[in-house]
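With one protein chain withheld, the remaining protein chains of the complex are depicted in position.
Letters A and B mark the chains in the order given here, with residues in each chain numbered from 1 onward.
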Amino acid sequence: MKRKVLSVFLTAAMAVGMLAGCGSSASTASGSQSASTEAVTASSTETASVTSETSATAATGDTDPQMKKKIKILSIWAEDNDNGVLINQICNDYKKVNPNFDYEYEYVASDDLKQKIATLAASNDLPDVFVYESGKPIVDLINADQIVDISDVLKKYNCADYIEPSAESLLTTLSQTDDLYDLPLGLNIEGFWYNKALFQKAGVEVPSTWDEFDSALKKLKDAGIQPLACGGADKWGATRLINAYTVRTLGPDAMKKAADGDAKYTDAGYVAAAQKLQDWANAGYFGQGVTTVDMNTAGTMLMTGKAAMFYNGSWFTSNLNDTSANAAGADGIGFFNIPVQDESISGADSYSMNCGNILCLGKAKYDDATGWFVKYFVEHMGDTAMTVQGSVKGYTYTADTSKATGYTQLVLQEMAKAKSSFTWYEATMGSEVSTVAQENVQSLLNGDMSAQDYMKSIQDASDSQAE
Amino acid sequence: MNALKAEKIAKGTLIRIFIFLLCIVEIYPIFWMITASLKQQSEWTLKPAYALNSGFYFKNYVDAWTRGNMAVFFKNSLINTFVALFFIVIFAVTVGFAVTKMQWQGRDAVARYFQLGIMVPVVTALIPLFQIYNKMHLINTRTSLILAYIAFGLSLSIYLITGYLRSLPDEIMEAAVIDGCGIYKLMWYVVIPLMKNGIITVLVLQFFFKWNDLIFSMTFISDSSLKTVQTGLLYFQDEFGGKNWGAIFASVTMSVLPLLVIYLILNKAIIEGMTAGAVKG
Partner (left out) sequence: MKKVLGNKGAVAWFVLPALILYTAIVFVPIVWSFYYSLFSGSPGLKWKFCGMKNYFLLFKDKNFLDALIVNGKYIAIVMVGQVGLGLLLALMFMFWLKKCKSLVRTLVFFPVVLPTVAVGELFAKIYEIQPNYGLLNSVLDSLGFHNLVQAWLGQASTALGCLCFMDIWVAMGFYSVIFYGALLDIPYDIIEAAKIDGCSGFNLFRYVLSPLLKPITVVACVFSFSGTVKMFESATALTGGGPGNATKSLSMYMYEVAFSYNKVGYASVLALVIFLICIGGSSIIGLFDKSSKEDN
């Protein structure tokens, strides 16, 4: 496994670049390489040399050679939903540029994505383009030499500048590689959404420190308002809260340290964060039966005034923009970044960020025709996403943002404040460890498991994985 | 005497109330499902789940039909299910007959071998089966699903048919043979008609199993024009766990309706078939 110093911090320049839509690719990485990644790099250069022969004629300029190919795209969004709309639109637009191009769009439920990819990878039959998860899952595919080195592709087709440096940095951090192996399908910030009317009713100000946050919880509860909605049934909604507290008290690299063995998950600071979540649950801040509530219901509870706060990412704006679902109206919901404990450990300009699900290219099927498609995709994704959905996907864009809705503007403003970022709770965990962390968080919320035992179960899983 | 009568009436009323409650418990879900399919998204959180729909929000059905692409899925489900059922019945009757009534070496072993399959969990076979299909280029074909449906439906069906056949008196067959029936004629003109109830039981049970299959169609079929109804139900869940409940229940209602209709039409035959000593052990 490749080790590199975690570059979770995005530089200020990157954050500016991300919004201004310029700025060169500046993936900084250092560290040592192990044998397995060397093997991957070696074989990927091989492919590169093979393809460069054939592309000698093609690469004369930026004009598409209109190569004939039908590519297969595996996605977790229906054609008329979310990223599914964008991918389909770009494919159809590309058909106009290259009439010989055709594509087949396949949809699987997101719960079944991993199973589908596992069965396809087992028979070396990964599709040309497929949606996958960043972090550990993709590392496995890289090590198995199943996916294409996208940095090579971007360089060859001269379109690397179209990827937001911040997105690139986030993705290479997650895949623990120098090169990019996946394309972003989102650039999201996370934090607390709150119901303004309920805050006003209880006389609560937007909290900026955890102490203020705690007293806000108490005040809301005393006013007869459920302070927090949380999708405990979807598990990650709860672990994000632990993560939020962990990062602010131990620093943005806390989870990485524990994953690398430089710290133990059972150390006091990690346990304290888990304890915090349990304390909130015990105080009834989440209402009853929080482990049976899914994220969607929790979100609706916020919008319909049944709960005052809800932790979620910027993708939540799509719900907020839906006037039939958002009872709070166009200005009823606000956003604040995760409260701070100590500015020197993790500051208020540091946000939890992710690139959502990502796109990978199956190596076995890759050829120049796919390369040209990728070039078109990368060059047009940013603008298409901004004009069609008013969303930021991790690509540069030139489209006008002034027509975006209030909630979209709100997210863009928050993103502009971001000077650095950190990842989610399970980002550095292998799938077994992450499953344990997610499943047992329900027991933690229920009180069936103490904070100490919860962190121990994660440490145990991590130890057994290392074996 | 009066006390006894009163007791009898009381008992009768109690029984009636109990049976009434039982019926409510059984019928309520359909009713709820239909009301649920007509609710708007916001109703799910604003009002208790058992509340009636506040309006008739037919858009759920439109969503389910257009986005779920239900027409195609229905066609696929029907083709897969019926082709599989056809072969299951044929195989179950022939194999069942061979292992109960015919004389040959190793028939008990074969019977046991088929019986083992009742217990094989579907997930065990999933990955190897995918590999086998992949090598035979059967992935993304109806054949792949139909073959899996037949093979995994055989064990239970043969077991059921065997139970029926055991209770079939040998005399009838003997009479037919004396009248000059060969084995195939015997099968077609004597055994199959007498197996009517058994066949209905198998058909009904297997129809529900195959119609509700999710795991095979999810794994072997990726082409959207070949997907089945149950996979269509998955179209309403997004990346972060959000669910469009109204549309989900609208499509569930649509997927249940054919079952309901078939069940109500065949109800008498089904219940009769099953009570006519379907399972004799």
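For this structure, a couple of remarks:
Definition applied: a residue touches a chain if its C-beta (ideal position, glycine included) is under 8 Å from a C-beta of that chain, and two chains touch if they have at least 3 such contacts.
Not measured: the values here are computed from a predicted model.
Checked against the full complex, the candidates A:87, A:108 or A:141 give a single residue touching the omitted chain, namely A:141.
Across A:306, A:380, A:393 or A:419, the single residue that touches the chain missing here is A:306. Touching the chain that is not shown, out of A:292, A:413 or A:452: A:292 (per the contact rule at the top). Looking at chain A, the residues touching the absent chain are 114-115, 118, 121-124, 140-141, 143-144, 146, 232-233, 235, 287-293, 297, 300-301, 306-307, 431-432, 435, 439-440, 442-443, 445-446, 448-449. By the touch definition given at the top, chain B reaches the unshown chain through residues 15, 19, 22-23, 25-27, 29-30, 32-33, 36, 45, 47-50, 91, 94-95, 97-99, 101-104, 110, 114-129, 131-132, 147-148, 150-152, 154-156, 158-159, 163, 173-174, 177-178, 181-184, 186, 208, 211-212, 214, 230, 233, 245, 248-249, 252, 255-256, 259-260, 263-264, 267-268, 270-271, 274-281.
One rule holds for everything that comes next: only the chains that are shown with their structure count from here on.
If you average the CA atoms of chain A and of chain B, the two centres end up 41 Å from each other. Here chain A touches chain B in the complex through residues 74, 76-78, 80-82, 104-112, 115-116, 119, 122-123, 125, 231, 233-234, 294-297, 299-301, 304, 306, 312-313, 315, 319, 324-325, 327, 356-357, going by the rule given at the top. Residues of chain B that touch chain A in their complex: 40-42, 44-46, 67, 126-127, 130-131, 134, 218-219, 222-224, 234-235, 237-243.
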